[in-house]
Every structure is written in C-alpha cells, then in structure tokens.
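Excluded from the complex is one protein chain; the other protein chains are retained at their positions.
Now for chain A:
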Amino acid sequence: MSLTDKDKAAVKALWAKISKSADAIGADALGRLLCVYPQTKIYFSHWGDLSYNSGPVKTHGKKVMGGIALAISRIDDMTNGLLELSEQHAFKLRVDPANFKLLAHCIQVVIASMFPNDFPPEVHVCMDKFLANLALALAERYR
C-alpha cells in the first residue's frame, strides 16, 4: 500500500493546515494513547507523571510530531530518510511495532476532533496510508 503522488499531496496539504497546532496534537494524541491503551504506559514508567497534559507527556508529544514532520519532509523515501529513528526505536527503545498503529489511530482521532472539516474520508485514507508507511519505515531496522 505505497504512497501515490495523490496521497503525498493530500498529506502535505493537511499538514499545512494542522502543523501550527502540532504541539497540541502531539500532546493530546500521546495522552490519549496512554489512556485508551493503558498497556502503552510501560514504555514511560520512568516518567513521574503520566497524566494527560503533564509536562513529560507534552514534551514527548512535541517530539513525536517533530518525527512526523521529518517523515513528511522525507516522504519520497521514508525508509532511508528515517533510518536513524528506526535504529533508535529498534535497539534503544525497543517499542513493539504493534503500538505504532495505536498511536496512528490516536493521532487521527485528534486531527478529526480538532479539524473536522479538513479530515473527510478522501483525506483520512491518505493520512492512514502515510502513517502505516511511517510505521513500516520506523520498523525497518528491527530485524
């Protein structure tokens, strides 16, 4: 399910509309992930405060959206463009890649709630494909 030119254009157009709110989106999506899928908390047991909109959640949400922005800038070759991030997730963080689709779902729920008019089905499918491909690129170095 690789990205067509139409998909890439749609993702970039959506990003242009939502990127000003990237920090808020990231914080909300991550806070939501920890709440809706509590098993994901295990990756953050070293944080004092896992509550919604806590300092560490906001900071980390911002970092995640920075990764998304990077992926968009390298959308034509995410596998090679995200090798460093993949190595970090594979060897250092060792996040089970099944969790990537949970966060992708939360990100899209947040986008839908914040920008309902900018996320019709025709845009949703492109974003869903993009996040799925991003997850694959992130898992590239796992084994």
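Following the convention adopted for this analysis, contacts are C-beta pairs under 8 Å (C-beta built on N, C-alpha and C of every residue); 3 or more make two chains touch, one makes a residue touch a chain; residues count from 1.
Definition applied: contacts and distances are computed from a predicted model.
**Q** One chain isn't displayed here; going by UniProt, is it "Hemoglobin subunit beta-2", "Complex I intermediate-associated protein 30, mitochondrial", "COP9 signalosome complex subunit 3" or "Methylosome subunit pICln"?
**A** According to UniProt, the chain not displayed is called "Hemoglobin subunit beta-2".
**Q** For the full complex, which residue in A:Leu70, A:Ala90, A:Ala112 or A:Ala135 touches the chain that was left out?
**A** A:Ala112
**Q** Which is it among A:Lys12, A:Lys62, A:His124 or A:Arg141 that touches the chain not included here?
**A** Considering the complete complex, A:His124 is the one touching the chain left out.
**Q** Quickly run down the residues of chain A that touch the omitted chain.
**A** Missing-chain contacts on chain A: residues 28, 31-32, 34-36, 52, 105, 108-110, 112-114, 116, 119, 121-122, 124-125, 128.
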